[in-house]
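The following block contains the structure, expressed as structure tokens.
A protein chain is absent from this complex, but the other protein chains hold their places.
Labels A, B and C are assigned to the chains in the order they are written; within every chain, residues are numbered from 1.
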Amino acid sequence: MLQGLTTAGIGKLESDLQLIELASRYGFDCVDLDAKSLVDRLGTEEAAALLQASNIQIGAIGLPVEWRGTDEQFLEGLEKLPSAAAAAAALGCTRCCTYILPSTDAPAAHFMAVATKRLRSCANILGAYGIRLGLEFVGPHHLRTQWKHPFIWTVQETLDWIDAIGEPNVGLLYDAYHWYTNEMSVSDIRQLRADQIVHVHINDAKDIPVQDVLDNDRQYPGEGVIDLAGFLRALNDIGYAGPVSQEILTAAQPTASPEELVIRSRTAFDRVFQAAGLIQQ
Amino acid sequence: MLQGLTTAGIGKLESDLQLIELASRYGFDCVDLDAKSLVDRLGTEEAAALLQASNIQIGAIGLPVEWRGTDEQFLEGLEKLPSAAAAAAALGCTRCCTYILPSTDAPAAHFMAVATKRLRSCANILGAYGIRLGLEFVGPHHLRTQWKHPFIWTVQETLDWIDAIGEPNVGLLYDAYHWYTNEMSVSDIRQLRADQIVHVHINDAKDIPVQDVLDNDRQYPGEGVIDLAGFLRALNDIGYAGPVSQEILTAAQPTASPEELVIRSRTAFDRVFQAAGLIQQ
Amino acid sequence: MLQGLTTAGIGKLESDLQLIELASRYGFDCVDLDAKSLVDRLGTEEAAALLQASNIQIGAIGLPVEWRGTDEQFLEGLEKLPSAAAAAAALGCTRCCTYILPSTDAPAAHFMAVATKRLRSCANILGAYGIRLGLEFVGPHHLRTQWKHPFIWTVQETLDWIDAIGEPNVGLLYDAYHWYTNEMSVSDIRQLRADQIVHVHINDAKDIPVQDVLDNDRQYPGEGVIDLAGFLRALNDIGYAGPVSQEILTAAQPTASPEELVIRSRTAFDRVFQAAGLIQQ
Partner (left out) sequence: MLQGLTTAGIGKLESDLQLIELASRYGFDCVDLDAKSLVDRLGTEEAAALLQASNIQIGAIGLPVEWRGTDEQFLEGLEKLPSAAAAAAALGCTRCCTYILPSTDAPAAHFMAVATKRLRSCANILGAYGIRLGLEFVGPHHLRTQWKHPFIWTVQETLDWIDAIGEPNVGLLYDAYHWYTNEMSVSDIRQLRADQIVHVHINDAKDIPVQDVLDNDRQYPGEGVIDLAGFLRALNDIGYAGPVSQEILTAAQPTASPEELVIRSRTAFDRVFQAAGLIQQ
């Protein structure tokens, strides 16, 4: 498995270059960032050279398409997708992710139909560039009722949706926080095949009743109550070998410097990977 | 357009053979029935010969797959689908229909995802036999709240679902009763392309507030308040040339004899097709 | 049916604006051009206003994707497709076309597999913008052996390929020249459904043995031996109501002025539409 950073949890960065630099300095394998923006800034060759010199891969890009809104919003995003995918592919990135809010103001069944078609288009385009689409189920209880109608939030629902989308390059973004707030066990992970998982997020939760856990109140790995050792071991055992990227969503930006926060993240990764008995690269 | 009968509204029939015989005697062009059962009874050749001698086509078969229930139910039905489709194709039938209940006890978004995959499988199999799948949106208000969660009931929602299913051989079953209970106009029909419509049902509604109209309280064409002349004219004008089959769902079986009811249906078709200014074949 | 012009057969145009102007002046309904380029030149609003003031629709855009070459070429084109489709959709155009060369230097079966996937991606993107993809089968005998391996050139092969592509928005571009060089009859057209045809080209062939007819030796409608009256009548009878655009490919550019050539085209259309007994709009 590859140890990775996202921008969530390492403070106010100056740029993606700083993210790459810090990830590299502190022994991470990958970062999640916007490949297109990096290519626009540096050019493809220089961007690729920087990543190679830094020994850093791009774990995943975010899906630059708003598939939850109006047709206009969707098509506006779709127009940007091929160049975003081309930039990612040029930098060797093979993953693109988006998240599924567990409730919606739209009538749920109709929204599911519309979103199925939209994500099929996205997956199809990404597939042309050799990129997989990871769908992140989102577990925190408060979000299940935040909007008018319940949508979906479990792994099984998400797998069924992936079947409905029907493109071969769609899988799960498996986030430890959503695994925990769905009250799932390591045996649930062991029932999956590695190829069903496109990407993994890691983070931790406060020691409060699970139904009170807020989505933007996340802790650094090992600083909370999630069984991250079991989580990582199960993923490793089923053969998952992709990125495990930290994503610490918080209500307020942490005040420490990015470097201090990356060091804290380094410690966090060491702690939970060691607890999992995984030999680090 | 082809004038057709279903078994709904012509009383207690002895068999499909009686349906074919009565439809033929009273100048109908087609009947909706179970082709497989006819083939099982008569053999393919004799069934085809009977239809030809009677100058009757099979308008549509019903989808013999319960896609709304458990996986077991679905797969049990799927197992029967190829032979049902083969029988229909052997008798020249190119349409297979199912209806969409406008509410469901299942979580709506997840059910939509599961049903999308299931109907895609059905459509794919039907397509191999040159058969199209018609989805009937169902409008009566009382059914929208009969089960726990709203599902879909409008034309637009159904078209979006057809897009989500994504097979080229799926379209609408357009029923005058659901058009009426959705409070749609002829201009709504005129916005469709003929190839979006697989099959048409005709029947009439009592003169009561539309929100009180019950699904199983249907009248014979022209005996109620639906603008069937406008309905038929619009379908004809956009180029729809398939079956228009009568479907009179009622709480209790009518007591008159099938022959009396077919004569009443004949009168009803004459009335509304003449009002529509359509020269009858 | 809509009478249309392409740029092939009307000489050396100064710009798309001249094409629109001449088509409008001489009573055509539509032109085939690159919508994106028009939008880039005028802006969407002004382009739409020009078309409306000229009473001209865009019949079809060409597919801006080279799907017959390397992966790099394909992806480069794919990147441009959404904005090309968006421009077309913004101007009310719902058709995009490409042609199929009847032989290829690539191993035929593998090329078919690769091209199937590529055109599915194109169709999927176009579909998101409400645009259909028309595939033009190409009949002239000399092209069937021009490259190493035979590919496909008949209607049935193309329909089977459309099935293999599997997206609901793919159909035929039916060109009179290819109908003729495939030695097909009006009854072949009558066996199609209107919705299987996305676009139509019209032109004529010299009175020489059909196997000697060259692809770039086309005549104006009515100046050759193709039964264009039968061709148009059959298309009209099955309900085809889209564009019929003139495409006169020739080895050398005609020397007359665009206006003279559009007048000649006007005469040609009048001749064959009258021969077909079609009341002109």
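Of note:
Following the convention adopted for this analysis, contacts are C-beta pairs under 8 Å (C-beta built on N, C-alpha and C of every residue); 3 or more make two chains touch, one makes a residue touch a chain.
Remember, predicted model here, so these are calculated numbers, not experimental data.
The chain not shown here is touched by just one of B:L81, B:V213 or B:I248, and that residue is B:L81. For the chain left out of this panel, the touching residue among C:R120, C:H141, C:R218 or C:R266 is C:R120.
Considering the full assembly, B:A128 is the residue among B:A128, B:L214, B:L249 or B:I263 that touches the omitted chain.
Although one chain is not drawn, its touching partners on chain B can still be listed: residues 74-75, 78-79, 81-83, 86, 118, 120-121, 124-125, 127-129. Interface with the hidden chain, as seen from chain A, comprises residues 127, 163, 166-168, 170, 193-195, 239, 241. Hidden from this view is one chain, which touches chain C at 104, 107-114, 116-117, 120, 149-152, 157, 160-161, 163-164, 166.
We adopt the following convention: only the chains that are shown with their structure count from here on.
Comparing the residue numbers each copy contributes, chain A and chain C share more than half of them at their mutual interface.
Separation between the centroids of chain A and chain C, computed from CA atoms only, is 44 Å. Mean C-alpha positions place chain B and chain C at a centre distance of 37 Å. Shared contact sites, meaning residues of chain A that touch two or more other chains, fall at 120.
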